[in-house]
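Only one protein chain is missing; all other protein chains are in place.
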Amino acid sequence: MLTIQGLSYAYSDRFLFKNLSFDLNSGELIQLKGRNGSGKTTLIKVLCGILKNYEGSISFVNFDNSEEQNEIFYLGHKNALKDNLTVLENLKYDYRSDGIELARLKENLAILGLENYLFTKVSDLSEGQKRKIILSCFIASDKPIYLLDEPLINLDEESKKIVSSEIENKINSGASVIFTSHEKNILATKDINLDEYAT
Amino acid sequence: MIFLKSFFSREVLIYSKKTSNVISPVIFFLICISFFPLAISNDPNELSKLAPGLIWICILLAGMLSIQTIFKEDYDDGSLDLFYVRGFSMLQVVLVKIFVNWIFTALPLILLSCSMVFLLYFPIDKLFNLIGSLFLGTLIISFFGALAGALSLGKNSILASAIMLPLSLPVLILGSSASTYSNENITFFILLLSALLFFSVPIISLACIGAIRLHYE
Partner (left out) sequence: MNKLLSSIKLFYHKLGSFPWFYNISSKFLPVSSALAFMILCIGIVWGIFYSPSDATQGEVYRIIYMHVPAASVAQSIYFALAIAGFVYVVWKMKMAGLFIKAMAPIGASFTLLALISGAIWGQPTWGTWWVWDARLTSTLVLLLFYLAIIGLYSSFDNKKSADQAVSILAMVGAINLPIIKKSVDWWNTLHQPSSIKVFEESTISPEMLYPLLICILAFYLLVFVFGLMAMRAEIAKREMHKDWFRKIIIKND
């Protein structure tokens, strides 16, 4: 689905990683490993299209004429939730919950224990609860590629298990996932260690 | 088109929830206006002469405070990242943001300037000129302020004002002239303001898009 060839990213005067090449196929779960600062978050941002000044090539294959941009689900460090709107209003205008019916979103919020918080302002929620709102979009969504940056951060044990199993469900239904995590909960099919590509 | 509508509704919703967005420029404007009679002179003749310039200065300052942060919130909480991921047209984003900000912050101020007829003894026959020039001028100022905000994104400094104010000088001069003189002369100034607006919309929007982009490198 996704082919990376010779990808390098320069930051100020030094390269963060150089000559990275790998393939992402349907049903694969890739974990990005590396020390802090080795470029895991940067690589995810490059793959998403947020950072564009990279060298090398990124190509999406086997997509029918729909735009590439619509096929990626990005979960970043920042939540991108508006603090002064309620959960429901946020979900209504959030592009991660695009095309998902409200009933399904409510179901998934319930899975993570947030069914009673639909009309609460986001600023009244804890960090973990804010994260869960976006994770419920993740569970409900149906994209071919998922790029998750620290999906299990700020969660309680039970939710971590739920999210891990949801990632596995997505893999089993043919999507592909690249994630970074310092946790041991998720078993990946492939590892990419960015320390090997550091200069 | 769908994106434009939904993004517009999103921005309107965000602005309408935070009443401080609308109230703060109004308070600032009124306080600034009050400085002049209190600190300089409350003689009606003098105030009447100074009124067009004073109104324009205070509108510029109040607008400066509210326009510079239009991209800051979305940049800080990661929403701008999502726009890039989904490949949304940044031109539409910039234009909608500036326009919605103008509706919620500049429009109340323009309406409020009508009351300057009483507060600053502004000559009532020139009121129409004032409102017309303010409409055009505040739009231009919004564009320059958005560029200043985009260039200084993520930096908490007074730099954005330092960029925006010199750029807004022509608007101040033209708008103030348009409000001061009688109808025969002002068509010239209004035409110039319209021309300025017409050219700054595409040029400054493109500059804004480039300026936001460079914070992602």
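First chain written, first letter: the chains are A and B, and each begins at residue 1.
Please note the rule applied: contacts are C-beta pairs under 8 Å (C-beta built on N, C-alpha and C of every residue); 3 or more make two chains touch, one makes a residue touch a chain.
Keep in mind that what you see is a predicted model, and the values were worked out from it rather than measured.
Seen in the complete assembly, the chain not on display touches A, B. Looking at B:3, B:99, B:135 or B:181, the residue that reaches the missing chain in the full complex is B:181. Considering the whole complex, the residue from B:44, B:87 or B:210 that touches the absent chain is B:210. Interface residues of subunit A with the unshown chain, by the touch rule above, are 12-13. Interface residues of subunit B facing the missing partner chain: 147, 151-152, 155, 157, 159, 162-163, 165-167, 169-170, 173-174, 177, 181, 185, 188, 192, 196, 203-204, 207, 210-211, 214-215, 217.
Convention: only the chains that are shown with their structure count from here on.
Taking each chain's centre as the mean of its C-alpha atoms, subunit A lies 38 Å from subunit B. On the side of subunit B, the complex with subunit A involves touching residues 6, 9-10, 13-14, 17-18, 76-79, 81-88, 216-217. Per the touch definition, subunit A reaches subunit B in the complex via residues 45, 48-53, 67-70, 72, 74, 76-85, 89, 93, 95-96.
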